[in-house]
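This is the structure, below, for whatever I ask next.
Of the protein chains in this complex, one is absent; all others appear in place.
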Amino acid sequence: MSDTTHIQLAHGGGGQLTTELIEQVILPALGGPQQAGALTDSAVLTSPGKRLALTTDSYVVHPLEFPGGDIGTLAICGTVNDLAVAGARPTAMTMALIISEGLDISLLKRIVESAGRTAAEVGVAVVTGDTKVVPGGALDGMMINTAGLGEVLDGANLGFNQVSTGDSVVLSGPLGEHGLAVMARRKGLRFSSDLLSDCASLSEPAAALVEALGGDLHFMRDPTRGGLAATLADLAEGSAHDIEIDEASIPVNPTALGAAEILGLDLLTVANEGKLVAVVAAEASDQAVEVLRKYQVARQAARIGHITGPAETGQPPLVEMITSIGGRRIVQMPYGEELPRIC
Amino acid sequence: MTRAVDTEIRRQCDRIDRLCRQVLESSGSAGPIQIMEVCGTHTMCIARSGLAGLLPDDLKLISGPGCPVCVTDQSYIDRAMHLALECKQRPIVATYGDMVRVPGSGGSLGEARAAGARVEVVYSADQAVELALDRGDTEVVFLAVGFETTAPGAAMAVLRARRENVPNFSLMTAQKFILPAMEALLSQDDVRIDGFLCPGHVSVILGWKAYEQIAEKYARPCVVAGFDAPQVLAAVEAILAQLVSGRAEATSVYPSVAAEGNRRAMELLDEVFVTSEASWRGLGVIPESGMELREAFGRFDAAVRFDLPDFPSREIPGCRCGDVICGRLHPTGCGLFGKQCTPRRAVGPCMVSSEGACAAAYKYGLHDRGPMQ
Partner (left out) sequence: MCLAVPTKIETIEGNRGTGVLAGNRIDILLDLVPEAKVDDWVLIHAGFAITLLDPEDAQATLDLLSEML
C-alpha cells in the first residue's frame, strides 16, 4: 500500500489503488481474505431452491445532471447492471439519499423522478430507502447508495473460474461515452460535446445471453470506473489467464474518440455505464454477438479478443493488445485517476 | 485483417528493413542503427502503437529528453511544494495535469492537495489567468513547464494578465528550448546517435529549418514527424535514406510544419521571455536553454513575489531517470523499474509523467517478459 497518509482521489478511481485499499484496509476488517466474492460486482447467495444475487453501490457524480442522464438514472442502471452481469434478473433495490443542505428541491425532484421512470422501464422496484441531510459543504450536492437484489437465472454459471483458454471476449459497444459526457460538463473545462452518457440498463441483453448461451457464457462484467482496461486487468488477474484483444475490432463512437483526443485520455480507461463485456466459449462467439445486436444498447457488439491461455507460472497475467498497425502492446491496469494531459 | 493502413505499414517496414541493411553494409558497422526521438509524444506514440516491434532488430529507437516534465529538475517541484504548503499567502498552484504526481523530495503536488493544499489542474495557461480573475482574493501561481510548443501560451497569458491588470496572477517558469539539449547530448559523446526524429509540434513553432544547425554541425540527419505510426515510419525511412547516401540534412515529413515555423509565436516568446541557462535533469546546466521572464514582466515572477527559497538539486538513490533521459539506458535497465518504481508509486518523473519513457515502457511494453522490443 502506498505509504501516503491520506486518501487520494485515485483511491476511488477503480484502478490499482482502489483494489489495494479494499484488499489491505477494508476486507481484513470486514471479511478477511477468504471472501473471494468481495471483489466481484454481486455476491451470489444460496437460499433453498434459489440463487440470489446481492449488490451494493454508491453514486458520486458531478455534475448531478449530465448529458444523457443524471445521478438518479445512474443509481438505478448501475445497480441493475451489477445484478445483470451476475446473470440475475433484478427483483428489488434500496435507495439511500445523502443530500447536502442547500440543494435545490426542484433538482432533487427531477433526479428522483428520473430514477422512478428508469426503475419502471427496467422493471425493478425500489422497495425501501433512507434519506439523510448533511450540513452544506460536507458534500457536493448529493450522493446515492443502493443495494440490489436479484434472482440468478437458471443456467447462469458465471465466474472467473469458468474462463478458459480459447474463450472469446465480446464487448457490447463503443467506449468512453459516459466518462467523457460527464467530463464535458465540468466547470472550468473549456470543452463541450454532443456526447451523451451511455447510461442504460443491460438487464435484457444480459438475460438474453444467459438464455441463449447457457453454459457457454462464462463471465460478464460492466466496465465502469477504470474502463475496459480495468475490467480486462481484473479478468486476467481473477482468472489467472492471459488475454489478447484487437484494437481494430473495438467498436468506436467517433465523437467519443474526438473527445478523448482533445482531452488526452485513453478510451480504454474511461468509464462506461451501459456496456457489457462477456467471455464466452469460442464456438458461441458469433451467437453471442448476434444476440446482443438485437438490443439497441448493444447494437455495435463485437468480438474484440480472446483468452490466450493460463498465465505463465510466476508471472502476472497479461493483457495484450494488437494495435491498429499490427504492433503489440500491453494494456495496463490504470493507475486510478487519469488526469487529462496537456503537454 | 487486411486494411489499407496495414498494407502501407508493411510496405514502409519492408523499405526500412532494406535501407537498414544498406546502411550497415556500406558503413561496415555491426549496428544497431540508433535513432533518437526527442519528443515525449513520439515516445508515447511509438510505444502505444507497438511500432518498435515491427522494426528490424538492427534499428533502435532511443528516447531522449523530450518530456518537459521529466527534464524539470526536482528542485522546481520542491519550490512548487513550498508554494503550496508553506507560503502564508496560501496561493492556488495552477498546473498542467502531468505535473501533479511528479515526486519532489517531500512528496508530490497531488499529495499536497490531499493534505489540504490548493492545487488545481488547468488545461491552458489562459485558464490559470481566468482562475485568477475568478478568485480575486487569492493568489494564483501557474507552473509554466514545457517546450516551444507550450511556451507561447504562457507568454500570451502573461500579456493578458498585464493588459487586464490582473494583480493576483504570477508564474514559475521551467520552460525550455529543445535544440540546446540535442547539442548537449551530442557533445556528451557516450551514446551513439545516428539521427534525430524531431518533434512535430515544437517544430510547428520553430520551423524545420531550425534543425539545420544540428544537421550541419554534427552531421546527423534530422527529420520532423507527426504523431502517428505512418509519420514516424516515414521519418525513419527518410533518416535511413540520408544515411545511405551520406547526407545529413534537416527535413520534414509532417505537412503541418513550415520551414520557418510560426513567426508570431517566436516573437511572443521573445517579447515576454529572455533566454537563460537552465538546469536539466540528466543533462545538468545548459546555457541558453531556458526561459526567464523579462524584467518588464518581473511582477509576474512568482519566485520574486513570494520570495521563494532556492532548493538544492538532489539525486534520488537508485533513480536512473537522468540516464534514461539521455538515452544511455533503456527503462528496463533501471534496477527500480517495475519494482520500487511503478506509475502508482513512482520514484522519478520518467515513470509518472504521461510522456515519460519509463511510463511508456511500463504501460505499453512487455516489461516483465524479457527485453523490450
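By letter and in written order, the chains are A and B; residue numbering begins at 1 in each of them.
Operating definition for what follows: contacts are C-beta pairs under 8 Å (C-beta built on N, C-alpha and C of every residue); 3 or more make two chains touch, one makes a residue touch a chain.
Keep in mind that this is a model prediction, so the values were computed, not measured.
K.L.:
May I ask you to name the displayed chains that the omitted chain touches in the full complex?
P.N.:
Across all of the complex, the chain we cannot see touches A, B.
K.L.:
Would you mind spotting which of B:Gln12, B:Thr41, B:Ser75 or B:Ser289 touches the chain that isn't drawn?
P.N.:
B:Thr41
K.L.:
So one chain is hidden, and I want to know which residue out of B:Asp58, B:Glu212 or B:Asp228 touches that hidden chain in the complete assembly.
P.N.:
B:Asp228
K.L.:
Please identify which residue in B:Gln12, B:Thr149 or B:Asn168 touches the non-displayed chain.
P.N.:
B:Thr149
K.L.:
Using the touch definition up top, pick the residue from B:Thr7, B:Ser256 or B:Ser276 that touches the left-out chain.
P.N.:
B:Ser256
K.L.:
Counting contacts across the full complex, list the positions on chain B that touch the omitted chain.
P.N.:
Chain B touches the chain not shown through residues 3-5, 39-41, 66-68, 96, 123-127, 146-147, 149-150, 152-153, 156, 178, 199-202, 204-205, 226-228, 230, 255-258, 262, 264-265, 268, 355.
K.L.:
Using the document's contact rule, name the residues of chain A that touch the chain not shown here.
P.N.:
So the residues of chain A touching the missing chain come out as 184, 190-195, 247-248, 250, 252, 254-255, 257-259, 261-262, 264, 267, 324-325, 341-343.
The rule we apply is simple: only the chains that are shown with their structure count from here on.
K.L.:
Nearest whole angstrom, what separates the Cα centre of chain A from the Cα centre of chain B?
P.N.:
35
K.L.:
Going by the contact rule set out above, which residues of chain B touch chain A in the complex?
P.N.:
That would be residues 1, 3, 5-6, 9-10, 47-54, 68-69, 96-98, 100-101, 107, 110-111, 114-115, 121-124, 127, 131, 145-147, 149-150, 229, 343-345, 354-355, 362-369, 373 of chain B.
K.L.:
Flag every residue of chain A that touches chain B in the complex, lowest number first.
P.N.:
So the residues of chain A in touch with chain B come to 2, 4-10, 16-17, 188-190, 246, 248, 264, 315-316, 318, 320-330, 332, 335-336, 339-343.
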